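Reviewing the structure listed below.
Missing here: one protein chain of the complex. Every other protein chain is in place.
A and B are the chain letters, set down in written order, and residue numbers restart from 1 in every chain.
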Amino acid sequence: MRIPAQEQVLPVLREKLGGRLLDATVKSPVRIFLLVSAADIMEVSRVIFRDLEARLQTATATDAPDAFEILYHWAFDYIGCVVSVRVKLDKQKPEIDSIAPLCRGAEWIEREMWELMGIAFRGHPDLRHLLLMDDWPAGKFPLRRDFKGLNA
Amino acid sequence: MSYVINALTKSLNVFHLAGSPCNNCDIEILDALTPKYDLERFGIVLVGSVRHADVLLLSGAFNRKATIRAKTVYEQAPKPVVVIAIGNCAITGNIFRDSYNLDPPIGKHIPVDAYIPGCPPKPEAMISAVVKLIAKLKGTKA
Partner (left out) sequence: MPKKTIIPIGPCHPLQEEPEFFKLHVDGEKVIGIDIELGYNHRGMEKISEGKTFEQTVFLVERICGICSTSHPIACVQAVENCGDIPVPPRALYIRSIIGEMERLHSHLLWLGLAGHFLGFNTLWMWVWRYREDLLNMFEYITGNRNHYSMMKPGGVRRDIKNEDVPALVKTIAGLRKPLDLFRAVVMEDPLLQARTKGVGCLTKQDVIDFCAVGPVARSSGLDIDVRRDHPHAAYGMVDFKVITTKNGDVFDKVVVRILEMFESISIIEQCCKALPSTPGPVDSNPKEVVPGEGIGHYEAPRGEVIHYIRSDGTNRPARHKVRAPSYVNVATNAKAVLGQYIADATIILGAVDPCYCCTERMAAIDAGTGAKLLDAKELLRLSRQKTEDLKRQMGVEGPKLDMGAFA
């Protein structure tokens, strides 16, 4: 089903996600940020991708002070809105279910987030280096704040 | 260049190797072959295999993976070969020089004989460089 209008985006998402939706920030009618639990990512993504016919634009992994964050950016092209779903992962052991089995468009970006930020994606069909050399030293994640170069 | 290249006075076979390029230099190189600039009138021919190359044209910033490739390609080129670094990325690494994935410049890994600066260098700059290079190889004045 398609959300009929921009004003309906948040109400429909609240209804469909129910208790899974922990928090929502409306920056503007076309920029909405949701917070969900990492454990719910598969179901949340299924609702947004399959039920509501959004398109995965990309996903952003960030080394924030209190957690590793992943933002999944979904475009609702038919009503001109972008909804970004945020999850927070434990700093000591950042891992989450892969949504690649649901959405092929997530395969490469999850590989990239794994190799550059060190987030483990459980159930990813092909988790191996995408951008970095195959013999890139393990445990060195370039996009992390504490990465100081290969020679450090 | 301490070798004498008499065989190169007819036409130059150029092999273009791009390593982590943004492509602007590469497109300007191809542009130099189109009718407006027509590099072929100077006897420059792009070849598909480095084993036929007299000149190795390097463009791009050459990240770690690309540098390994570049070294292999350089070894495969029959010597003597003239190596030209084209564009600021190939010369210094440009704005990418501090990247975790680069060990610039490529000139550190492969001996470079000539530099064509620019971002990208215009086709006129490339032609000017090629003319000077040919003259130098022939031992004449450009």
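The definition used in the following text is that a residue touches a chain if its C-beta (ideal position, glycine included) is under 8 Å from a C-beta of that chain, and two chains touch if they have at least 3 such contacts.
The model shown is predicted, which means the values in this text are computed figures rather than measured ones.
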Identified contact with the non-displayed chain, of B:Leu12, B:Leu46, B:Ile110 or B:Met126: B:Leu46
Residue ranges of subunit B at the interface with the undisplayed chain: 16-28, 30-31, 34-36, 46, 48-50, 61, 63, 65-66, 69, 73, 94-96, 98-102, 119-120, 122
Chain not shown, touching residues in subunit A: 27, 30-31, 33, 55-58, 60, 62, 71, 73, 75, 77-78, 80-82, 84, 103-105, 107-109, 116, 129-134, 142-143, 147
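In this text, only the chains that are shown with their structure count from here on.
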Distance from subunit B to subunit A - Cα centre to Cα centre, in angstrom: 42
Residue ranges of subunit A touching subunit B (in the complex, touch as defined): 132-133, 142, 147, 149-150
Touching residues on subunit B, where the partner in the complex is subunit A: 64-65, 100-101
